[in-house]
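Structure provided below as structure tokens; questions to follow.
Complex shown without one protein chain; remaining protein chains in place.
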Amino acid sequence: MWLQEEFRLSAKKRGFHLVTHEVTDSLPELATIKVGQLHLFIKHTSASLSINENADPDVRRDLESHFNHFAPENAPYYLHTLEGSDDMPAHIKNCILGTSLIIPVSNGSLNMGTWQGIYLCEHRDHASGRTLVATMQGDKLGFNP
Amino acid sequence: MWLQEEFRLSAKKRGFHLVTHEVTDSLPELATIKVGQLHLFIKHTSASLSINENADPDVRRDLESHFNHFAPENAPYYLHTLEGSDDMPAHIKNCILGTSLIIPVSNGSLNMGTWQGIYLCEHRDHASGRTLVATMQGDKLGFNP
Partner (left out) sequence: MWLQEEFRLSAKKRGFHLVTHEVTDSLPELATIKVGQLHLFIKHTSASLSINENADPDVRRDLESHFNHFAPENAPYYLHTLEGSDDMPAHIKNCILGTSLIIPVSNGSLNMGTWQGIYLCEHRDHASGRTLVATMQGDKLGFNP
């Protein structure tokens, strides 16, 4: 069984955002999969997907601080500067954090750890919503016991 | 064909560890897959999965040194400090290195390069074992020639 759909995450301010429920609310089909996986793909080069702690919001703030230090704006070696000082760091962060997540699905739910959540990492100062492609596959939950 | 199971890697000290055999010994079902893939997912936010050189142990030591420099303890901008000085760097390293690996399976074996091995990257000073979800799928090795 293959299911695929595009959906849009609402616009977020720059930073790391917990979006687990925004994602699962967009994908009711997950509940029909017994054993399988969800692939999330973000169709952008300046925002990323990641998985990390779902509890203390300071973790998300510290991640934003860290990435701002280690993928800085206005580095003297940047050539790609016409799209704003936040743009080249956004591309770097996207390469480091990635465009895809694969999450196991078990008995109709995402099988993540207790403390894990899905992050949208928004790297631009003024972004619109972000488009994801969700591809779900697996064995269907049936009626046989 | 879908196969999914959770298993636990034994507790490791902080650092990068080669765990290819510990993983494959836990997944005898791999031998039944002709063409497919293995998805490994770590259910934790302070340890990561990666793939890199399986030969010189100095590579693993240097990776640990590098990540300690570039995801430092006690950075002045950290707000999330209550869980120990190794905790926030652990979350950063996990975001950079990732929670998932996808490895092609060919004729009953992982189809990696000669020098590649699976790493468990343990970011905490005192960790217990780590739980992985392995999801395997593919065409089954059959008896027809």
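Labels for the chains are A and B, by order of writing; each one numbers its residues from 1.
Just so it is clear, contacts are C-beta pairs under 8 Å (C-beta built on N, C-alpha and C of every residue); 3 or more make two chains touch, one makes a residue touch a chain.
On a predicted model such as this, the values are computed, not experimentally measured, just so you know.
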| item | value |
| --- | --- |
| Touch list for subunit A against the chain that is not drawn | 2-4, 39, 41-45, 70-71, 75, 77-80, 88, 91-92, 94-96, 98-100, 102, 131, 133, 135, 137 |
| Those residues of subunit B which, in the complete complex, touch the missing chain | 35-37, 50-53, 56, 58-59, 61-63, 65-66, 69-70, 96-98, 101-104, 106, 111-116, 119, 137-139 |
